[in-house]
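Excluded from the complex is one protein chain; the other protein chains are retained at their positions.
Note that the chains are named A and B in the order they appear, and that numbering of residues resets to 1 at the start of each chain.
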Amino acid sequence: MRLLTRRISGGLSAKRRSRFAAPVVLLLGLLITGGAYAALAPANANTKTDDATTIAKGRALFLVGCASCHGKNAEGILTVRGKNYGPALAGVGAAAVDFQVGTGRMPMAQPGVQALQKPPAYNADEIEALAAYVASLGTGPSIPSADQYSGKVSNQELVEGGEFFRTNCTACHNFAAAGGALPGGKFAPSLVGVSAKHIYEAMLTGPQQMPVFSNGVLTPQDKKEIISYLKSSETEPNYGGFALGSIGPVSEGMFAWLGVGVLVGFAVWIAAHTSRSKKKKEA
Amino acid sequence: MGDTPDSHLARPAPEPIPDPGLEPHEPRPTDVDEKAEKRAERQVASLFGLSMVFAVLFCVCYFALKVGNHPTTWLGMGASNVALGVCFGLALLCIGIGAIQWARKLMGDQEIVEYRHTAASSEEDRVEAVSSLMKGVAESGIARRPLIRNSLLGATAMLGLPAIVLLRDLGPLPGNDLSTTVWKKGIRVVQDVDGAPIKPEDMVVGQLVNGEPALFFENDAEGEPLYEGVRLQQAKAKAAVIIVRMQPDDITPLPDRKNWGVEGILCYSKICTHVGCPISLWEQQTHHLLCPCHQSTFDLANNGKVVFGPAARPLPQLPITVDSEGYLIASEGFQEPVGPSFWERG
Partner (left out) sequence: MSNAKTNGTKPATAEKSSKAAGAATWADDRLGIATMAKKQIRKVFPDHWSFMLGEIALWSFVTLLITGVFLTFWFKPSMTDVVYNGSYSQLRGLPMSEAYASTLNISFDVRGGLLLRQMHHWAAMLFIAAMLVHMMRVFLTGAFRKPRELNWLIGGVLLLLGIVEGFAGYSLPDDLLSGTGLRIADGLVKATPVLGSYMSFFMFGGEFPGDSIVSRLYTVHILLVPGLLLALIGAHMLLLVYHKHTQWPGPGRTEQNVVGYPMMPVYAAKAGGFFFIVFGTVALMGGLMTINPVWRFGPYNPAEVTAGSQPDWYMGIAEGLLRIMPGWETHLWGFTLSWNIFIPGQIAPIALLSLVLGYPFIEQWITGDKREHHLLQRPRDAPTRTAFLAAMITVYGLLWAAGGNDILAHVFHLNLNKITYFMRGGIFIIPPLVFLLAKRWAISLQRSDNDRLLHGYETGVIMRDAQGGYTERHLPISEAEAYTLTARERDHIYVASSTVDANGVAAPAARMDTLRAKLSHLWFKDYLQKPTVEELEEGHHHAEIEHEHDVPLEGHAADGHQFDGRHDIAGEELRQH
């Protein structure tokens, strides 16, 4: 197991060397005080001795809850028509497991075009075990540490996060991160209230139809900026009153007609002849 | 009113039931009961008084509540906007409701009758108008002097020309602009926003990068950006691209496009061929790209073919390769005009 740990951590540091642009590494260095290794794999560092038990526990959980779709060894299962029943999981990484299981998308309640978010079926320890098991199958993105997705950013970085968000995310998730429709009944979910860690993991792993935004191109710093922008937007007051769902002009149009309805009501009141005898007879 | 019914208006016989005539007027409580009248009077006056209160409150809120990035908030809403809107709205509504109550309860409510007239003038007026006009026409001699009439008509018609010609400088002629973009051989494909260049190995399968030509992030010899302001916006409106990575086996390139990608990485124009919205709703598993404006859907694994929606033409593809440093570059410019159709497009 020690060998496995080395492989994971080795893979990670190799990735960091090759993919992170130099300034980002510097910046990370400033941000991370306890050393890059501890920052990137704190769980590993603390629980080295428990790895084998964790993975074994994860495998046990996997066989009960996941294997029916993903196969006994997570090799994936195809449908009769050759489509994915449950994809192979080697190499998807711990981050993917943490996202899918942590947001309740996995295990799926029923087959469908898209796994839906629901209360998670597993607790934090079980998710960690499942993640460790899946990570042991092949190298993939690991669960990000807290300082990767949270922490102070400058206002300039926040604004750049907004630019990244509008360039890469709003097309599906909407300008207010309220979500939007995709073909065939699929949809991009609302990002409001989603934890920073899960947003980071989603960008890193590209769950379901969402494209991947790997660290090689959209650097961890970029991701952190995006998350900071989203989180700061969540705490923004609604400057103009009730937000009406923040889904753009369609809902606004509905409310405009409501306003016309109110004004027509006023017109009915203005023209109502309260004391005329004709009114009484008609009643 | 003092006048009489117009005999020219249609008077259909009231059949099968004769017209019983206007109902008699019945008084309102406020007409007969002095107490009710006083009550209504007080009601209207207090509404007007309330309006004044709200107008003053508006001014208080204007100065008391903070705006800007850290505004006073109530229930998570900008307090200034809400307070000003509510105070102003109620001040106005109180006046409106008061005035209408006044009209409904206290003003005379006897309906009165006015007679209508046909819209048409009387026959005598018409005759008189026509004869005046003919007299004027005759005195001008416009009918007798066709030379003057026609040359005047010609002259005024010609004045249309300067008016139209003046519009010519509204903008330059299109020339070849709609058919070209800034892409040409060797330009690096970089990530939008920060201009980071892209190496194939940085992209994993299922990845989407919103890209731009590196030119947009470069400076000229004097350190000024090559593209900024309007020129940047105009160039960007055509040159924006998306770069996606798929399993090479999933891609079915046209025969002449076999070497347009790098290890399953393909680059397409981001500008929809329908009416030009930038598209980046890419489904990594189906390889479909959806336009959020009108839902045209393109299959990026199949040469950008339209699979759904109102777009008529496939999404133009940008041939890419890697340069000596291993970064993605365009191996040629776009082979066809990007964006929406236009007449001369062919």
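The rule is short, and it goes like this: a residue touches a chain if its C-beta (ideal position, glycine included) is under 8 Å from a C-beta of that chain, and two chains touch if they have at least 3 such contacts.
Nothing here was measured: the structure is a model prediction, and the numbers come from that model.
Colleague: Which candidate, B:D6, B:D250 or B:D323, sits in contact with the chain we can't see?
Modeller: Residue touching the absent chain, from the options given: B:D6.
Colleague: Which of B:A36, B:L50, B:V67 or B:V322 sits in contact with the chain that's absent?
Modeller: B:V67
Colleague: Touching the left-out chain: which of B:P29, B:G96, B:G264 or B:G333?
Modeller: Looking across B:P29, B:G96, B:G264 or B:G333, the contact with the absent chain belongs to B:G96.
Colleague: For chain A, which positions touch the chain that isn't shown here?
Modeller: Touching the missing chain: residues 155-156, 158-159, 162-163, 166-167, 170-176, 178-185, 187-188, 229, 232-233, 236, 238-244, 246-257, 259-260, 262-264, 266-268, 270-273, 278, 281-282.
Colleague: Of the residues in chain B, which ones touch the absent chain?
Modeller: Here the touching residues of chain B are 1, 5-6, 9-12, 14-23, 62, 67-69, 78, 80-86, 88-100, 102-103, 107-109, 111-116, 118-120, 167, 170-174, 177-178, 192, 210, 212, 228-230, 233-234, 236-237, 240, 270, 274-281, 292-296, 306, 308-313, 339-346.
The definition used in the following text is that only the chains that are shown with their structure count from here on.
Colleague: Round to the nearest whole Å and give the separation of the Cα centres of chain A and chain B.
Modeller: 33
Colleague: Under the stated contact criterion, what part of chain A meets chain B in this complex?
Modeller: Interface residues on chain A, with respect to chain B: 18-19, 21, 160, 163-164, 167-168, 171-172, 180, 182-183, 186, 188, 206, 208-214, 216-219, 222, 237-242, 269-270, 273-278.
Colleague: Given the complex with chain A, which residues does chain B contribute to the contact?
Modeller: Those residues of chain B that touch chain A are 23-24, 26-29, 31, 71, 73, 76-78, 81-82, 85, 100, 104, 109, 191-194, 196, 198-199, 201-210, 244, 278-286, 288, 290, 292, 295, 297, 308.
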